[in-house]
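Take a look at chain A:
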Amino acid sequence: MSLFNPEGMSRRHFVRHLAATAATIPALEFISHVRANAAELKKNQKSVILMWMSGGPPTIDIWDLKPGSKNGGEFKPISTKGDLQISEHMPKTAQVMNHLSVVRAMSTREADHGRGTYFMHTGYVPNPTVVHPSFGSVVSYELGTKRKELEIPAFVSIGGGREGTGPGFLGMSNAPFVVDSNGGIRNADLGGVSAGQLSRRLDMLGSVEEGFINSQRGESGQSHKEVYQKAVNLMTSKQMEAFKVAQESPETLARYSPTPNGGMGMGGMGGGNGFGRSLLMARRLVEAGVPFVEVDFGGWDLHNDVFNTLKNRMLPQLDAGIAALTTDLKERGMLDNTVVIWMGEFGRTPRINQNTGRDHWAASWSTMIGGGGLKGGLAVGETDSDGIAVTSGKSYLPGDIWATAAHALGIPLDTVHTSKRGRPMKIANGGTPIKELIS
Partner candidate 1 sequence: MSEAASEEPPLDLATPSSPDDGTTAAASQAEFIQLFTKSQRRLYLYILTQVPHPVEAEEVLQEANVIVWSKAAQFQAGTNFFAWACQIAHYEILKYRSRQKRTKLRFSDEFIEQVAVEAVEQADELESRRMALKQCLGKLRDKDRELIESRYAPGERGKDLADQIGRPANSVYQSLGRIRRTLLECIQRQLAVELRS
Partner candidate 2 sequence: MMNAHDELWPLLEALCEDRISAEEVARLESLVLSSKEARQLYVRYIDLHGALYWNAAFAARTEDVLPTSGEFETSAPAPEHGLTWERFADSALSDPSASDEAANVSFLRQELPSTLTPVRSASAKSEILSPRRTNARRQRRSRILNRSLAAVASIVALLGLVYWNAGDGLRLASFWGPAHESMATPDGKPLLAEHTHSGSNSDLRNTNLAAHDHPRSPRQPVTLPLSTQGEAVQNVPPGNLASLGSNLEKTGTAPQTLVAEQQALADEAARVRALAESVSAFVKAPSKPSITLVYPAGGLSSWQVIQKIDSQLASTWKEREVTPARMATDATWHRRVYLDLVGHIPTAAESEAFLSDNAPRKRERLIDRLLDDPGFARNQATIWTNLLVGHATREEADRDSLYDYLRVSFAGGRPWNRIVAELISAKGRSHENGATNFLLAHLNENAIPAATMTSRLFLGRRAEHAEHLQEAFGESRPASFWELNSFFRQASSRPVLVLDRSSGKQVQVAHELFDLPVSGPVYYEVANGTSLAAFPRFGGQEVDDAGTTNRRQELARILAEDADRQLARAFVNRVWSQFLTLGFTSPVDDMGPHNLPSHPELLELLTTNFVREDYDVRELIRWITNSKPYQLAAVSNSDFAGSSLIERGEGHDFQHHLSRPLTLEQTFDSILVMESPVPGQQQFWAEAYQRRQSWLSQYILPVETEENTEVEIYSSLNESLSLMNGELTRGLLAAEPGTLLSEVLRNHPKDSDRAHALAMSIVSRPATDEEISMIRRAAVKKPNQLRSREEQEGATLDLWRDFAWALLNSSEFSLNH
């Protein structure tokens, strides 16, 4: 049995071959060299960057303001380069809104963090009998396997990885690879183990696995094998450089930062400049050919003191990050190939509660989507003047967002995945692409 079984020369064969010649060529350098040949192929590859606002963002204060309503809150709308208005605390983003659109007629069902996270990531409501794949895993499954030159995981989650964002029945080889915003990856170096020794270890592992699988069961072993293949690929890959966000120039780092002087040094999740740094890493990963990157930005569960927190902590980071990413992608000619999506598990109550906060609200809220050849500058759908109901007739589910993304990525919408029990599942839960956004 071969532990690794990619097309063509098997990985194991390859490494074994190396072992023989290890005396003359520094092995791992050689591997990287060979792989570098595939480098320039990925210019036209499509990708998704998902900005995940963990906790449920108050979209009524960001994308769909209600001036004049008792629910309107403290913020005023401002005009943008697109055909819509957004919050006054998003001035930089306003300048790139010609590339981005807001779907203002989200009406989902789940107002619980766990269920909302699951629903928005997978398009399916939680079901006790099956675990659905998140859309990142779907993209990994559909596109990752086709990108032969990609040696790092096809689904990278920066700071995420919570329940409901996993691969479900698509198997662990499509699980998100979770890293922190500093791009540090633990245990990814061989630590002095030679290529020859690694090859022998993998051979032995193959034998041990074979024995176990034969005596017990099949598929867990299969999945294990694929994960190990990915791990070995990753350890020996030059593409790991993509995680090293610190290689960017201070000027670039500063653009992603809310403070004028840059100061990206703080890092960390949910505070400081972690979000900007994560977005910059996402751009690097997309450049390296990763088809789906999720960036987690937490701290939105604003039951209390929503306006001060937004104004002083959350929105400056959000604004700088979105604007810098959009501009950066545009300048590099990548925006048309990169779908940018912004969403959380739900919106927040239009009504302001006794603690000057907003609670969970799934009935009428907004997501943002752009790039990837989709139309920018639009507001799709609308809510009433108090923001408590969708009035545009058509409302949207996460499946519609993912169908739109699938369309932009070129994944056929009639793709069906079959659960391990043989149940067929339509991609994006049978959602339809949002027609206003499609050219």
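Following the convention adopted for this analysis, a contact is a pair of C-beta atoms (placed from the backbone, for glycine too) under 8 Å apart; a residue touches a chain by one contact, two chains touch by 3 or more; residues count from 1.
The candidate set was assembled so that all candidates are chains of the complex that A comes from, given by their letters.
Worth saying up front: this structure is predicted, and the values here are computed from it rather than measured.
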Of the listed candidates 1 or 2, the one touching chain A in this complex: 2
Residues of chain A that touch candidate 2 when the two form their complex: 54-55, 109-114, 128-131, 153, 159-163, 166-169, 171-173, 175, 177-178, 185-191, 193, 197, 200-201, 203-205, 207-213, 216-221, 223-224, 227-228, 230-231, 234-235, 269-270, 298-301, 303, 349, 351, 353-354, 359-363, 419-421
